[in-house]
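Not every chain of the complex is shown here; the ones you see sit where they belong.
Note that the chains are named A and B in the order they appear, and that numbering of residues resets to 1 at the start of each chain.
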Amino acid sequence: MEFLSDALSNFSSPMILFFLLGFISTILKSDIEIPEVITKTLAIYFMIAIGLKGGFEISKSGIDTNLYTSIINSLLIGVIVPVVAFLILKFVGKFDSTNSGAIAAHYGSVSVVTFVTAISFLNSKTEPYSGFMVGMMALMESPAIFVSLFLVRIFNSEKIASLKSNTVDLLKESLFNASVVLLFGSLLIGFAVGEKGITAVKPFFIEPFNGVLTLFLLDMGMIAGKRIAEFKAVGLFLFFFAIIMPIISASITIFLSSLFGFSVGDILLFTVLAASASYIAAPAAVRIALPQANPAYYITMSLAITFPFNIIVGIPFYYYLINMFR
Amino acid sequence: MKKLEIIIESVERKKVCRILDEVGVKGYSIIDDIQGRGKTGPKYAQDLSNILKSSLIIVVDEDETIQKAIDKLKEVFKYYSGKMFLSDVKVIE
């Protein structure tokens, strides 16, 4: 019951509504266009904003044992999810190791925007969460990619002679990728600057946050909508995988996290991190490390199916599951 | 002289420039944000990932240097989509 009302109240959130408007506008072949440079800058804005806020909240509440158990939880999830995804894709979907690994990398990694939307959701329900969760997100950005590459290797060592050099390329380019540096950096800065520093930047990074997210989601709606044409290329199995895998990841994570005894807000954020699929950082990493994988698969799935599913249905649904499970 | 026009996925642009530097070409010019269509499908840069667009790199040099560059660049084209076009050109300045 509460899930229905949460899902329905999603539809009175300007964020979700503008996402839908963007999506619908592509179906109407309308030509609204938010330039790519704006989209990129807004993504940077979000990472700074949540990093600063998270770091500041850690400085207020202090570092507790939850931080260490959270790190363990994050790393566990960051390994389990890509492994499960890979196995399902290879042995149920019958995809080759390269494509299975490429897609698994995306589902093991995270979507910053989905996380940010979940934060907005928790705020609207005045459900508290820990400041360090932003750090958990930064932590979960990269491991899944390397786990997936490892899986590709052990299942396919002879065919991909280039894998080792491509992975070295990737390590050179990606160990300190933009999102990780920006998130961790903003976290540290948020921790260091204290009340005075946060107050100085609040009118830019904190207050307009929801409005900026609204504009960004309009943009994401249009970007996702333009990829509908690719659904045929994706195929039926991957279409359903893009909806079911998040639910599988969510279930695994809710179970694990509840064992650890985290708060409801933190479990939701862990769940969203597990259930979301990266569409900013992972595609570039995978294109470098696994060029034989088909980009139409992983970009369309993570951006046009999983992301809309998560922010419209997923977040309220996971919240309901978590409250049920407790 | 020869003009070599290299169209390559933007994620590999830095590697192509590095190879050109190693070969020691006289110079090159880069145009980013190329959209288009080829045998691997359309590339219209309609997303945040940066991987669905190409760069165009124009290299003008002597025939032998260009040939050396082509030989080293074939490696990149094994895994990444793009094209190389060769034409005659006269250098004025």
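By definition in this document, contacts are C-beta pairs under 8 Å (C-beta built on N, C-alpha and C of every residue); 3 or more make two chains touch, one makes a residue touch a chain.
Since the model is a prediction, treat every value here as computed from it, not as a measurement.
Participant: Given that a single representative of each chain type is displayed, how many copies of each does the whole complex contain?
Facilitator: A x3, B x3
In this section, only the chains that are shown with their structure count from here on.
Participant: Return the distance between the CA-based centres of chain A and chain B, expressed in whole Å.
Facilitator: 33
Participant: So in the complex, which bits of chain A are touching chain B?
Facilitator: 36, 39-40, 43, 162, 166, 169, 223, 226-227, 279-280, 283-284, 287-288, 291-292, 295-296, 299, 303
Participant: So in the complex, the part of chain B that touches chain A is made up of which residues?
Facilitator: My answer: residues 9, 11, 15, 41, 44-52, 78-80.
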